[in-house]
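Just one protein chain is left out here, and the rest sit where they should.
The block that comes next holds subunit A.
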Amino acid sequence: MAAATLDSSQKGKQKQVSQSYWSLVWWKFRKNRIAVIGGFILLVMYVLICIFAEFIAPYDLEHKTNYPEARPQTIRFLDSEGNFSIRPFVYGLEKKIDDKLRKRVFVENPQVKYPIHFFVKGDPYKLLGFIPGDIHLFGVQSDNPEAYIFIMGTDSNGRDFFSRIIFGGRLSMLIGLLGQFLTIIFGSILGAISGYYGGAVDMFVQRFTEFLSAFPDIPLFMALAAAIPKFWSPIAVYFMLTIILAFVRWGGLARQVRGLILSLREREYVLAARSAGASDSRIMFRHLLPGTMSHVIVIATLSIPGMILSETALSWLGLGLRPPLTSWGVLLQEAGTVYAIRFTPWQLWTVVFILITIMAYNMLGDGLRDAMDPYSAR
């Protein structure tokens, strides 16, 4: 019995002694509140938007209603007669003709109240493509089939804008992640080869990255995007666009990795690994690349926002994703007319989501940059 307790107390001690690099990084990262908040926001957004979009969004992406260009409904606790209800509700919408605008508008009708419920039945969906369900996080329950809740209004086809932002975020946020992942793979492999072998290989890779970075971005995107055939399925277009973004952006990362490898390859441990019979590829990918990983992760995190913005910009220009695919860029393109800004300004809610994502990435990236060097004084 006594022996057992001694054993377990010793085990606790061992754990303290053997702190790995990543545990030190985590320890330091946790102390940076802003970075933790940024990371948390991102985690929540990715989980909710990328995995549970169908559940979070009250309506299906293509659910058309008879309320085009309806302004956002206010969520109320007090009705027009001053009655308080603990369950929030929205007023129903009523069609009217605005004489001044010479246009059909929808106004709230205080006579009709739709209480908001959590976990209501709605449009059926398949979560992750295979889990069937029809429960949505929130919605209105009413016998009237025309009862809807549009917390961020609707677009010109009468589709719920909040649902569209959630679904659009899935593509936009994933393109950042996937594109950056491809960039890391291209960039670190080519950077490692370039730095390790040097000479002609280095020359070729470096001139190629210079060529790519010297080339004006927008025309290059235009040329590459124009090369995507029109008849491709939306998913194929999406992946092609991801690859294009990664292809244009790997150069910077490759340069950084090359620089790091150039300094690391002179270390004694490379010589030691060689003298132990390790092959070139083993030295490059097992001994040198891991040493650059902390740096690469920081650069990657800080450049994901650029990736997301590129997608947005390209789609806004009409070069990236096209309807029926919905991304934040596509939504912004629809909002990018004087008409839309004048009559449906709620379509700019997309910008808020983009801002939050990008701010969160920057906060996380800054925190990671500080945390990845756990031996620094700060």
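FYI, a contact is a pair of C-beta atoms (placed from the backbone, for glycine too) under 8 Å apart; a residue touches a chain by one contact, two chains touch by 3 or more; residues count from 1.
One rule holds in what follows: contacts and distances are computed from a predicted model.
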Note to self: Suppose you had to identify the omitted chain by its UniProt name; would it be "Fluoride-specific ion channel FluC", "cytochrome-c oxidase", "Ferrous iron transport protein A" or "ABC transporter ATP-binding protein"?
What the structure shows: "ABC transporter ATP-binding protein"
Note to self: One chain isn't shown here. Among A:177, A:278, A:297 or A:356, which residue touches it?
What the structure shows: A:278
Check: Of A:110, A:133, A:290 or A:323, which residue touches the hidden chain?
Finding: A:290
Check: In the full complex, which residues of subunit A touch the absent chain?
Finding: 14, 17-18, 20-21, 267-269, 271-280, 286-287, 290-291, 293
